[in-house]
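Removed: one protein chain of the complex. Kept in place: all other protein chains.
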Amino acid sequence: MPSLRMTLNGETVSLSVTGTRTLLDVLREDLNLRGTKGGCREGECGSCTVLLDGRAVNACLLPAMKADGCSVTTIEGVGSTEAPHPLQEMIAEAGGVQCGYCTPGFVMSALALLIACPKPSVEEVESAISGNLCRCTGYKRIIQGILRAAATMPRQETT
Amino acid sequence: MKKRGMGFASAWQGSNYHFGAVDSATVRIELAEDLRLRIGVAASDIGQGSTETICKIVSEAFGGYPLDCIEFLDPDTGVTPDGGATGASRFTEVVGSAALRAAGLLIETLRIAGSEIANCPPEEIVIRGHSLFGRGGVEVGLADVVRACRQMGLSLSRTASHQPPMTEPLDDLGQGYAVNQYAYATYIAEVEVDTNTGEVQVLRVSTFVDAGRIINQKGAEMQVDGGMAMGLGYALMEDLVQENGMVKTDTLATYLIPSVYDMPLEITYSFVGKPVPSNELGAKGMAELVVVPIIPAILNAIYDAVGARITELPATPERILLSLEDA
Partner (left out) sequence: MNTAPTETEYRFPGSVEEAIELKEQFGERARFIAGGTDLLLLMEQQRCHPELLIDLTKIRSLQGFSVGGGHVRIGSAITYSQLLASPAFTQAVPFLADAIRTIGGVQVRNVATLVGNITNASPAGDTLAPLYVLNTTIHVSGPRGSRLVPIEDFILDVRRIDLKDGELVTHVCIDIPDQEERGAFEKLGRRRAMAIAVVSVCAVLRIDHGRVEGARIALGAVAPTIMRVRDVEAFLVGRALDTNTIGKAGSLASELAKPIDDIRASAGYRRLAVRGLVRRALENIRARIE
């Protein structure tokens, strides 16, 4: 079985996976990181968004082997209930969370945006989250939350 | 060419169970020695924000009890009283009214114990968060009152129920008292229609909602946002296509819901806010109501923009353009 070695949320992880397994399944089933959600499993909804070398990707459409030698960040590596990331805090405060299923994906997409573009415009935020679907909020408050987080965050906090 | 149009629509939607179904909720509130208020009711927050709203109701009843000292226990019919289902736009009114009543019973007990310490009749005791105030503004700490209750053998757990007025099934002529409460809404939508393709963009929406007293303003606005997103999807794209009894649009790639680019960012909210007399809370549910008026408002706006009268949902670019061709 091919062997996968990646840096996951700052720690080195090695495991064996078959070629057809997706990063989503490996994260949730083998590594028990359930914060990354499987929504559509066909790259339509963005719920499974993680960062691969700092860029947003759909974990459901990524063979886990593609993460070999890469750095992967999941929502577990971003913040916790006790110490939330400004994005998590601000999106919640703005009212951008209802059922919450899509939220980890939005946070990851927003994080990728802020890494590349710390002070984005509304249009840049919209573009960054256009691959994420939300059923509950109508998006407006998610956008507001991301903009507020960007306004409060010093540059280095994104990484 | 792009043409703009505006549409109005109003809707009403019954709150609570209808047609003679029994609707009730029971809520238990406990005050622990650490001064945490624990609310127990088996009624689930599925994202609509009901937990926050119930905590707010209880906080207000206690004269502004700190929200971080209020705990909403995990709903479980095995350990918490039954609050009924999350549905029928009933949670805030029915569960909230029961919570308000349980809070009232608990406050009554605290007043009795507090009156012993403050040396005044229980009716004169006022509760403000972690303090009780007696005659002449004499302040008594809540911790002392809780201790007094223990010594007096008074339980600090109170349970109360609420039941809205009973409804009845409709008779053979379709008559009867089937719904005990309606909420009302009017939306105004402005759209832009591309006459080349029939594509519709919703530019902005103004909403006006009567849901009685608004307990949680931000939560109410969020319900409007979410209901509108769902209704906009129904109006323009969501389509459950079936063939020989099989659903053809059975994935998120074929059953499309609005993306960020499909939703208007300009939304205004107005709530009538007048308390209703049918329950102590003065509130009525609005969850389903807020989904509805956006749909006819968009269809009317399309008609205003290009003269296409769409009578079948969703109003896809195809239906709009074919309607324009036929005209």
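Chains here go by letter, A and B, matching the order in which they are written, and residues are numbered from 1 within each.
One rule holds for everything that comes next: contacts are C-beta pairs under 8 Å (C-beta built on N, C-alpha and C of every residue); 3 or more make two chains touch, one makes a residue touch a chain.
Remember, it's a predicted structure, so these values are computed and weren't measured experimentally.
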In the full assembly, spell out which visible chains the left-out chain is touching. A, B
Touch with the omitted chain, as defined above, among B:I117, B:A178 or B:L256: B:L256
Of A:G35, A:G96 or A:G131, which sits in contact with the chain we cannot see? A:G131
Check the options A:T18, A:S121 or A:T152 and report the residue that touches the missing chain. A:T18
With the full complex in mind, choose from B:A25, B:L156, B:I214 or B:M237 the residue touching the hidden chain. B:M237
Full-complex touch with the removed chain, picking from A:L27, A:M65, A:L87 or A:V107, is A:M65
I need the residue numbers on chain B that touch the omitted chain, in ascending order. 194-199, 201, 237, 241, 248-249, 253-254, 256, 258-262, 316-318, 321-322, 325
Where the unshown chain meets chain A, residue by residue: 1-2, 18-22, 25, 41-44, 46, 49, 52, 55-58, 60-63, 65-66, 68, 109, 112, 127-133
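What we mean here is this: only the chains that are shown with their structure count from here on.
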When centres are defined as mean Cα positions, the distance from chain A to chain B in whole Å is 30
In the complex, chain B residues that touch chain A: 46-49, 218-219, 221-222, 225-226, 228-230, 251-253, 257-261, 263, 265, 267
How about chain A: which of its residues touch chain B in the complex? 39-40, 42, 44-45, 95, 97-100, 122, 126, 129-130, 132-141, 143
